[in-house]
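All protein chains but one are shown at their positions in the complex.
Let's turn to subunit A:
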């Protein structure tokens, strides 16, 4: 029974989601909020490997997300639909349902290869200097995309919605919802297995003391390489899903602000805490959605009491004041985040009765 609790719960959740999305019990808005929640969970948990477990500081996660988003979008449009950029589809719309996961995997692999840009310098560089390298890597990605006119450049790239509707036409299911769910569960499972494996203990050892790790026979270069590639690859997976949820990607999405947003989730959840990152990603997604309404309300209210001039509107841009401010407050008053370095099962030991993991 212990071993089945988690899979059973996930299966129930999956069935409920499918039913709710299929019958319309969950409207399109809430569907997309849930899907962004999944994407954010992948982003936060994968960044947590580097910033939390390994104790490095990466601020370029959005860059790897962009690689995954573009590679999988370009592939799916080229393979499955007719488009201005690629002309006739290479395979055709009917294959989209079956080959879509491969497209996502290709995006993830591409992102993990770009992750080498950061992983290799990390052999010799640590801390602040590596943080600068991660920012540079993210900007390399962003400027490269902006300057390739053929795929839309700064205007962005679209056509993924057509792929999504082609999938629905073949078999009528909310496919993107299914893949976000599968991707999220897969990511959390993979990270959990990785961190709790013997090999993964090396990641924590590097965080504590690299020299001590080496004399305890940890191949620090290899551990760093794998950790960066797993993390960046999962960011790429999240990017691919993100692009297909929106049906449109734009390099402007993947700026340092996006990286900051992911970082806030990791620090909010607690560095090195997997369940903390999941929790924080869920909270942040809800918070951002709530802010959307709140700013609209605030705008009306402030205009009503005539505090601000009529020509000025309080817009969503203020999100980028509130989120960094949240980071400042968090560092000031609860630097260890919600969970600290602990996991859910450390806080509520009773939970252990209900599940069992290997490792």
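Here is the rule we go by: a residue touches a chain if its C-beta (ideal position, glycine included) is under 8 Å from a C-beta of that chain, and two chains touch if they have at least 3 such contacts; residues count from 1.
Everything below uses one rule, namely that contacts and distances are computed from a predicted model.
The unshown chain of the complex is recorded in UniProt as "ABC-type branched-chain amino acid transport system, ATPase component", chosen from "Tripartite tricarboxylate transporter TctA", "Fe-S cluster assembly protein SufD", "Glycolate oxidase subunit GlcD" or "ABC-type branched-chain amino acid transport system, ATPase component". Among the residues A:28, A:150, A:171 or A:211, only A:211 touches the chain that is left out of the figure. Within the entire complex, the positions of subunit A that touch the omitted partner chain are 124, 198, 201-202, 205, 208-212, 214-221.
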